[in-house]
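Have a look at this one before I ask anything.
Only a single protein chain was left out; the remaining protein chains are all shown in position.
Moving on to subunit A:
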């Protein structure tokens, strides 16, 4: 579980400061298939079996080495439960460079839902988005109802990356995110130099600084 390298390691090997590419990655899939657990396993190498839903990991960032002189800084968005009644906002999909569509290998219905999420993604986010399909919960493979072949042949037919994962054991989680990051075209990073510059309203709050203070007098 220690295949991830810190940026410093990469930098010292190549002797130059690696270039960082920032990509937005969104998670999709039916409730309770393990979307948040995959993120938590990947970002913090933790798993909480009794965690019911959402609160906690709705937005995390993590760096992934791409090659000896490039790093992907993944901004990973979780649904925050808004998928439950099909109430995800367009803001969620916008500018996403990649998506992970998750289903539960023990719930055939969640595989069907995953297929409709893939359609929804193509409609909302455009055809350029890189998609990975993840069949989660391989630790429960004795209760499997979706075969590996079903998943992989569907993914192959649409050109999606495919992994079977376990957020519980950590199997393939690192690989899922890292392969996905490598498949994103580096041009998918939102261009910074087009259009008017962003207005930095509250730099301290924006950068997650705990000392954030509005300097508004009202």
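Simple rule for what comes next: contacts are C-beta pairs under 8 Å (C-beta built on N, C-alpha and C of every residue); 3 or more make two chains touch, one makes a residue touch a chain; residues count from 1.
What we mean here is this: contacts and distances are computed from a predicted model.
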Chain excluded from display, named as in UniProt, from "Mediator of RNA polymerase II transcription subunit 18", "tRNA(adenine(34)) deaminase", "Rab GDP dissociation inhibitor" or "ER membrane protein complex subunit 2": "Rab GDP dissociation inhibitor"
In subunit A, positions touching the absent partner: 43-44, 53-62, 79-82, 84-87, 89-92, 94, 124, 126, 195-199, 201-202, 205-206, 208, 210, 212, 214, 216-218
